[in-house]
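Below is the structure I would like to discuss, written out as structure tokens.
Missing here is one protein chain; the remaining ones are kept as they sit in the complex.
And now, subunit A:
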């Protein structure tokens, strides 16, 4: 040990990290091959849990519903929030008047706990006392007022509005940080050559921060697949009316820890087995898509 002093530095962190961060992933895989309620006898059943997840009508219905909502969240974030983050970051980068203030204001929702965000969201979208409906009445659009939180078809979009408002600042700060790394000479040269504001954005800034954009895209995807708290607080363990705000992580929580009586009563005795099975499927879904994204971009950058 005297010859290897680094071992003493690394060991304590290594033990804790292994025990609570790495081991659980492998343990989950192992548990998913068993039929188990978490307390009693563990029975090895091979791929039965996976087969049941995809063949049991009720379970498969919940899985596809939750997956559809998660994908919707990802697409809305990727197609609407990400461009908005880039746009805002570029405005702040070019030193628009008051940029420090805007930067702090846009980032600050990040510091608000999710239950508070959902609480404010319910106050705004409530059918009776909601600010949004009052606003619509004030500007003469009474026809548009409705109980926003009571309409299942809008559920995931209401969740998305809250997610977008609170999360937009993080990506924006990333992009801003990346933009600040761009060499000043290049920007200056482009400016002197007469490249317009947006020309500089598309021809210099965007190509330079490509890697950051890709990383954000992957993070956005992982976030959408594992988002839990907004849906849970808004819709409870069942995922709201007709499971309208259900997402992958909530579906997983419902089977592993929640009330499973809706699933034919058989899941209770297999909560841990089926729960970890869903976790493993979630991981596979995240891992495969993230891998494809990474491979595609690395191939592009090599050209």
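As a convention for this text, a contact is a pair of C-beta atoms (placed from the backbone, for glycine too) under 8 Å apart; a residue touches a chain by one contact, two chains touch by 3 or more; residues count from 1.
Here is the rule we go by: contacts and distances are computed from a predicted model.
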Candidate names "Carbohydrate ABC transporter permease", "Phosphoribosylformylglycinamidine synthase subunit PurQ", "Na(+) H(+) antiporter subunit D" or "Inactive transglutaminase family protein"; UniProt protein name, chain not shown: "Carbohydrate ABC transporter permease"
Hidden-chain contact residue, picked from the options A:50, A:107 or A:157: A:107
For subunit A, the residues touching the chain missing from this view: 4-10, 12-14, 16-17, 19-25, 27-28, 31, 38, 88, 91, 93-98, 100-116, 118-120, 122-124, 129-131, 134, 165, 170, 173-174, 176-178, 180, 187-188, 191, 197, 200, 212, 215, 219, 222, 226, 228-229, 232-233, 236, 249, 252-253, 256-257, 272, 275-276, 279-280, 282-283, 286-287, 290
